[in-house]
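Removed from the display is one protein chain of the complex; every other protein chain stays in position.
As written, the chain order gives the labels A and B, with residue 1 at the start of each chain.
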Amino acid sequence: MIRTEELLLNVGPQHPSTHGVFRIVVKLDGEVITEATPVMGYLHRGTEKLAEQLNYTQIIPYTDRMDYVSAMTNNYVLVHAVETMMNLEIPERAEFMRLIVMELQRIASHLVWWGTYLLDIGAMSPFLYAFRDREIIINLFNELSGARLTYNYMRVGGVKWDAPPGWLDKVRDFIPYMKGKLREYDKLVSGNEIFLARIKGIGRYDAATAINYGLSGANLRCTGVDWDLRKAEPYSLYNRFEFDVPLGKNGDCYDRYVIRLEEIRQSLRILEQALEQMPSGGETMGKVPRAIRPPAGEVYVRIESPRGEIGCHIVSKGKAEPYRLKFRRPSFVNLQILPKLLVGETMTNLITILGGVDIVVGEVDC
Amino acid sequence: MSEEKDEEKQGEEAKEASSSKETPVESPTSEGDTVVSAGSTTLDSERSIVSTPEAAADPEREAKLKAAAEARAARAAAKEAANVEGAPEAAADPEREAKLKAAAEARAARAAAKEAANAGGAAAGDAAVDPEKEAKLKAAAEARAARAAAKEAANAGGAPAGEAAEPPPPPPPSPKQPQLDAAAQLIRSLVHEEALEDAYINEMNGHMPTFIVKNEHWYATAVQLKQHEELHFSYLRNVSGVDYETHLEVVYHLVDLESRRELAVKIKADRSTPVVASATPVWATANWNEREIYDLLGVTFPGHPDLRRIMMSDDWVGHPLRKDYEPLDSEV
Partner (left out) sequence: MGAWLHDSLTWSDAIIIFLWAVVFLFVVLGFVTYAIYFERKVIGWMQLRIGPNRVGPLGMLQTVADIFKLLIKEDTIPRKADRLLFVLAPILCYVPAFTVLAVIPYTEKLYFADLNVGLLYYAALSGISTLAIVLGGWASNNKYALLGGMRSAAQMISYEVPLVISVVGVILLSGSLNLRDIVDAQAGGWFWDWNFLPQIIGFVVFLIAAVSELNRTPFDLPEAESELVAGYHVEYSGFRFAFFMLSEYVYVYAIAALTTVLFLGGWHAPAPFLDFVPGIIWFLLKFAFIVFFLFWIRATFPRIRVDQLMGLGWKVLLPVSLLNVFLTAGYLELFVK
């Protein structure tokens, strides 16, 4: 007699493809998943609770550690929220610096995604190519802020440091370099039959589902929903630049892949324009009161991080510390659709789909 | 297992007892923590030269600090005066008042000097201990004190005018007021006359229309907010929970991706048994967000398909984001 039974498999918390300490409990029938339950919280550091005892400047380093692949956008969402509450004016030079580092960060973040995604799919080399190119950005940030990952670069009212001499030229040189490399990436990977067979039509959902699950970033745009906060609800200086929002049609992993690569190109376009329009000098800190005490009230601000909509909800009671600080983390929200997508897929597709969502566990758990 | 838990609890209690001695920073009234509240006025870590007497070993530095402290005290006093006279709500906030008072008391001596300066511009002799730079500092302090006095005078002069007019002239109506009114009207007619506790514009947040929905009408309101053609808030972007100490509040931030209209919806819940109907059947986004609020704030969401802890482990005791939560290890 043949007896079959379901296999309960813990994928994670220590697993090469969960991108951190994250666990999915899957029930397998052969290699087909019948149920998947994500388990998180292994990296929960209580950032929101800690923030209630810190003043706003002190919270900035904590934001670096949430989405550690894209610390600059995290910095921005916090200082932007405080600035919104205090109605502060940011010097143009500072705002340009912020925009440039955010777009560089978007490129760096997408490169990490590209490399690790291909590693998930079993190709090792692209990972190293991506990290070679990301290294240039990391070095630029290092020169700017003295850190390679947790920059702590932005401040309420501006940025901590102006660009050192020659820094902007390095950014300028990076743009054509990166464009060339993107062509190389496409040649190496984007047309590979095995790769296409692995990601086309996998992890599919439609626009209504994506909206219902509150997905954002490439996860939303792959279904054709035109929703990029840089265009839809412009913040910073984004309405000064021309760029396109790449959209998908099928809502599968392939579309998400194409969108993210295209977003690198668009970020390069924004950088080109920003470097051109940037004032050659000026203050990097606006007029900020010595004590940063936003008036009593609350705000919710949101920006487009590489992973989607990152939001910051602050309740202030007019003190130096926030009364309540809540981050809307795109990885956390985007991940919710995972159990729905996984049912009926194989173990192999689990990795493809999970990688396609593009999560950073530091942000999922916060 | 249960034994372990008991032990844990006992440990917690012990810690509670010990930690209550170490007054938390937020402690509202006690006058003992003047240093803390004085320190909290200096925010930026780079500039955090707290003007406590022990800090001043170097005489030059001491004098400088003193002068700075004086000016600050003057400003604080001025502000306090303004607050007391002009803004009754601010004065009603006991925490703030206490802090300001403490700040003023901490620098009682300097305040005296300042008063002297205000009165006739007499030398603040007793303030300066160090003879070396005395003259210079005195001059600087005097100048500052004079400025502070001027400010105070201006405030004092302005205050009666403000008081007479009671509320300042109403600001121009928000551009989103019609939108808010229409939505509020619709909800009142669709759900219940009393469904909305309040509907206002949060001007600080880019004129965000905000509803405070009555707890019992929340689910019906949510359904309408998403499904009614004129409302059509299809996208739930964020769910936050806030512990206001008097009550808990759950905030849903909604947006319609097509018309780009935004709406914040707040639901208040009783603090001892907080219950808010789950919005997960309406917006799937709410699922993990509500679990997080359940986990960290203890709000239960009836109608939620899978209400378990999400960040903390399943056997965790307490809800960490509550204001009265005592951490297991207060040192951390």
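Observations
Note that a residue touches a chain if its C-beta (ideal position, glycine included) is under 8 Å from a C-beta of that chain, and two chains touch if they have at least 3 such contacts.
If you're wondering where the values come from, they're calculated on a predicted model, not measured in any experiment.
Partners of the chain left out, restricted to shown chains and counted across the full complex, are A.
For the chain missing from the display, the contacting residue among A:Leu50, A:Ile138, A:Leu275 or A:Met347 is A:Met347, taking the whole complex into account. Per the touch definition above, the residue from A:Leu88, A:Leu118, A:Leu220 or A:Ile292 contacting the chain not shown is A:Leu118. Within the set A:Arg132, A:Arg172 or A:Lys340, the residue that contacts the chain not displayed is A:Arg132.
For chain A, the list of residues touching the undisplayed chain reads 7, 9, 15-17, 28, 31, 118-125, 128-129, 132, 188-189, 192, 194-195, 197-198, 346-351.
The rule is short, and it goes like this: only the chains that are shown with their structure count from here on.
Mean C-alpha position of chain A lies 29 Å from that of chain B. Of all residues in chain B, those touching chain A in their complex are 25-26, 40-45, 47, 95-96, 202, 204-206, 208, 234-238, 240-243, 251, 253, 257, 260, 264, 283-285, 287-289, 296, 309-313, 320-321, 325.
Residues of chain A touching chain B in their complex: 40-41, 44, 46, 48-49, 53, 55-58, 84-85, 87, 211-214, 216, 225, 227, 232-233, 290-293, 295, 297-302, 309, 311, 313, 315, 317-321, 323-324, 326, 328, 332-333, 335-337, 365-366.
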